[in-house]
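Here's the structure, in structure tokens; my notes come after.
Showing chain A:
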Amino acid sequence: MIDLLLTRYNYVAVVLLLGIGAYMIIESTNLVKKVVGLNIFQTGIFLFFITSAYRVGGSPPVLTNEGPYVSPLPHVLILTAIVVGVSLTAVALALIVRIHAEYGTLDEDVLREVRANE
Partner candidate 1 sequence: MSDLLPLLVASPILAAVAVLALGYKFERVGWPIAALASLVQVGLAGTVAARVYGSGRTVTYELGGFRPPFGIELVVDGLSAAVAALVAVVALGVLAYARRAGPRSIAFYTQYLLLVAGLSGMSITGDMFNLYVFLEITGLAAYALVASGDSGRAAVGALKYLIIGTVGASLFLLGIGYAFVATGTLNMADLSVRLAEVGYDATLVRASFALVVAGLAVKTALFPLHTWQPEAYASAPDSVSAFISALVSTVSAYAIARVIFSVFTVDFFAAVPAARTAVLTLAGVSIIAGSALAVMQTEVKRMLAYSSVSQFGLVVAGFALANQAGVVGGTVHLVGHGLMKGGLFLAAGALAAVAGARTVDEYDGLAARAPVLSGAFAVLALAMVGVPPAVGFVGKWYIALGAFEARAWPIAVVILASTLLTLAYFARLVERMYFRRPAAGTAPAGAAVADGGSDRPAGLSVGMVAVVVVVAILAVALGSLVAEFEQLMQPTLDTLLQL
Partner candidate 2 sequence: MTDIASLRPLAAVLVPALAIVAIVASHRRPNVREGWTILAAVTTFALVASMVPATFAGDAYVTDLGAFVPGVEFALRADALGMLFGLLASFLWVITSFYSIGYMRGLAEHAQTRYFASFAASVSAAVGVAFASNLLVLFVFYELLTVATYPLVTHDETAEARAAGRKYLAYTFGGGVAVLAGTVLVYWLTGTVTFAPGGIEALSSSDPTAARAGFALLAGGFGVKAALMPVHSWLPDAMVAPTPVSGLLHAVAVVKSGVFGIARVVLDVYGPATVADLGVGLPLAAVAAFTLLAASVIALRQDNLKRRLAYSTVSQLSYIVLGLGVGAFGGAQAALLGGLLHIPAHAFMKLTLFFCAGVIHVETHTDDISDMAGIGKRMPLTMAAFAVAAAGMAGIPLVAGFVSKFYLLIGTVNAGQLVFTAALLVSGVLNIAYFWPIVYQAFFEGEAADGHDRKPLIENPLGGRYAVAADGGGHGAANGRGDASVSDVRARTSDPAEESEERADADGEYAVDRYPSDHTRPGETVARRDGEVESAEHAAEEPAHDEDADEVHHGGPPAGGWERRGWLGEESTWFMLAPILTAVAGSVVIGLVPSAVAFLGLVERIVSAAVATGVVG
């Protein structure tokens, strides 16, 4: 078991990131922290993809290098996914700015109270 955890530490990291991210999304009442959690959650997935590309003794997939290469495909995919993630964060933060301007709070519970009184 310990051995497994030590040799597969990448996956342990993935699970930890996913767990921390999910916990923050669900549990934190601060909207900004929720978005941070979202980013951590996504990072876990990115790491999972990148890990899948790894092969023992592989070099970066650049033609000048000697083979064998690590798989280049996941890297490309995750590059795209990171771009998507950044845009999402941007939109989310823009929304949060508007919410703060409107209600003057970033706390979910306070927000609920304020809106209930609307």
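Simple rule for what comes next: a residue touches a chain if its C-beta (ideal position, glycine included) is under 8 Å from a C-beta of that chain, and two chains touch if they have at least 3 such contacts; residues count from 1.
Regarding selection, all candidates are chains of the complex that A comes from, given by their letters.
No experiment lies behind these values; they were computed from the predicted model shown.
Every option in 1 or 2 belongs to this complex, yet chain A touches just one of them, candidate 1.
Residues 22, 25, 31, 34-35, 38, 41-42, 45, 48-49, 52, 71, 73-74, 77, 80-81, 84, 87-88, 91-92, 95-96, 98-99, 102-103, 111, 115, 118 of chain A touch candidate 1 in their complex.
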